Structures are given as C-alpha cells and as structure tokens.
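My questions will all concern the structure given below.
Every protein chain but one is kept in place in this view of the complex.
== subunit A ==
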Amino acid sequence: MISAHVTTPKLVVSWLALLVLTFLSFGTSRLGLGEAELVIALAISVVKTLVVLFIFMHLVEQRFANRLIVILTFLFIVLLVTLTVADPLTRKTFPPRPDPAASPYP
C-alpha cells in the first residue's frame, strides 16, 4: 500500500509532473494519431487525476476507509457512464418496428 507524507518538494515535483503531462497531452493531439489520440489523452488525464488525488488532496496519507470513499465515487461515475453509454449502443439491437406508413392498408 502506498503510504507517505506529503512534503513541499513532493508537491513541487507533482506540480511539474502535471505541467509536463499537460504539454504531453497537447503535443500528442498535434501528431495526428487518429483513434489512438483519444486513448492516449484519457490515459494521461487518469495519471493526472491520480497525482492530484494522492498528492494534492493528501490521499496518500489517509487510511483505507477514506480511500474507499474515493473508489466509491469512481464507481458512481462508472455507473453513470455505463448505463448512459448502454443506451446509444443498444438502440438498434432489436428489430425495428414495422413502419405503419409503409403499408397503411394491411
């Protein structure tokens, strides 16, 4: 388990890391990598989020119960995204209803 004390040098290093990651994410968006662009951008933002959570929000110093709250929060986002994304993905699963306008006199 990660466990440490957040000190000023660590905060500075984390801040620099966040800046580097921001430039990295901007840079990769300019390379024209197609579909991989989105994946890379999301991966970088996940890393940045973790840095903010663990260092700037001092989660690294906390006991497990408090970390669990953050995990739960993520699960709620997963819930929101899953059931929302399931909607457009399954909109065409079922056979379409017969169009009454196509044959008005059966």
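In this text, a residue touches a chain if its C-beta (ideal position, glycine included) is under 8 Å from a C-beta of that chain, and two chains touch if they have at least 3 such contacts; residues count from 1.
The rule is simple: contacts and distances are computed from a predicted model.
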item	value
Listed names "ABC transporter permease", "Cytochrome c oxidase subunit I", "(2Fe-2S)-binding protein" or "Fe-S cluster assembly protein SufB", matching UniProt entry of the absent chain	"Cytochrome c oxidase subunit I"
Touch list for subunit A against the chain that is not drawn	73, 76, 79-80, 83-84, 86-91, 93-94
